[in-house]
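With one protein chain withheld, the remaining protein chains of the complex are depicted in position.
The block that comes next holds subunit A.
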Amino acid sequence: MAVTVSPERDVVATPVQRAFREAFYAGAIALGLFVLFIGLRTDQNISNELILVQRWGLLAIVVILTAVGRFLYVAFGQPALERAKAQKAEAPAAAAPGFVRRNFNTIGIAVLFLYPIVIVMLVGFQGSLKWVDNFGIQILIYVMLAWGLNIVIGLAGLLDLGYVAFYAVGAYAYALLGTHFGLSFWILLPAAGLMAAFWGVMLGFPVLRLRGDYLAIVTLAFGEIIRLVLINWREVTNGSAGISGIPKVSFFGLMSFNVSDPNYISKVLGIAQSGAYYKIFLYYLILLLCLLTAFVTIRLRRLPVGRAWEALREDEIACRSLGINTTTTKLTAFATGAMFGGFAGSFFAARQGFVSPESFVFLESAIILAIVVLGGMGSLGGIAVAALVMIGGTEILRELDFLKVVFGPDFTPELYRMLLFGMAMVIVMLWKPRGFVGSREPTAFLKERRAVSGSFTKEGHG
């Protein structure tokens, strides 16, 4: 709603005056645009006749919101942006990054470790269930998946659209072996990882010669094949009904989280019964798995194989002429990425206690890919932030009950999840085309190049 105003009048008018004027214009334009879209709706009545429903209230809300938004932007947003710009221009010496930015990773990890404790202190054990499970565990699962996929896409540059297949392999590996053979989670976690890695190699072989779009199509098909096998191989996977009664994770075999077991945690420790202990335990478990993924990724980048991945992403022919075996390099990238997907999958199965092919649709692959791209390919911190925003954001939509007051009792904010997801992606891609943290973001400016170069030297010496 860009309203152009002649510059002479701008000089005289204060931002607030200008804001009033522009808010009025914006409101008028919104009214004109939406009067037919929102103000009137066609509907069918009981005798199948077409009737017009009038929604003037909703139209008024939209128009007022537009006007108020424009007012706030012109009156306060724009001047603030300009001030910030002027300040930046005044101090080109780019002062050393602040304390928070310098210690971002340490602070982030500390916050994650303290999160359940703080939540329990604030809302008690029972109230903490939702916050630890829906927010904490859910987000961390996606962080782990995205970090795993980051190895394949961000480091090795192999566009994999079927990553959820490895997640499914890990989940079903734990679900089947756990329910049929009663093996413990601690044995099956590495087993599930290995199995997923095996399937990563199986996928890797046929697609060795493919790159870019062609690779994307084949991996997409691979993801669907795994899902269809899970649906149709009823004898083993129980089809779309899924597998239930998957055993819980034990506290390293010492304590159990099943109320009926003799070594149930509250009996052992002599505390009140609560389902929250298990959730908090799972939270720390997935947090440690995430940190393991990050640690391995960071270490691998400094080893020959990690460097070969990055070089492979840049130029395959040059890699080969430098004596790098691109076949094994690609296969290790697929296998390593798949392994972390498998870990996350077996954790997912243990947490849900139930798996079905429904959880492993293409949309999941797309969401994980979106997180990697939004966060900035190759950047662990950026990806974690993207997962927090994307998954946390959609979870928070469930909490926005007050919107029902505005949009009527039928309004379910969750349904707008994908719309918001899409909008967020478009906005991020416009402002930060390389994701939240594009550590390899090229800069044409001389003053910023030094900062970028600094971080590069560190990598280069590895």
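We take it that a residue touches a chain if its C-beta (ideal position, glycine included) is under 8 Å from a C-beta of that chain, and two chains touch if they have at least 3 such contacts; residues count from 1.
Criterion: contacts and distances are computed from a predicted model.
A chain of the complex is left out here; the name its UniProt entry carries, from "ATP-binding cassette domain-containing protein", "ABC transporter-like protein", "Ion-translocating oxidoreductase complex subunit C" or "Fe-S cluster assembly protein SufD", is "ABC transporter-like protein". Among A:124, A:304 or A:408, only A:304 touches the chain left out of the display. Although one chain is not drawn, the whole complex shows that of A:65, A:208 or A:318 it is A:318 that touches it. Taking the whole complex into account, subunit A touches the unshown chain at residues 304, 307-308, 310-311, 313-315, 317-326, 440, 442, 449, 453-454, 456-457, 459-462.
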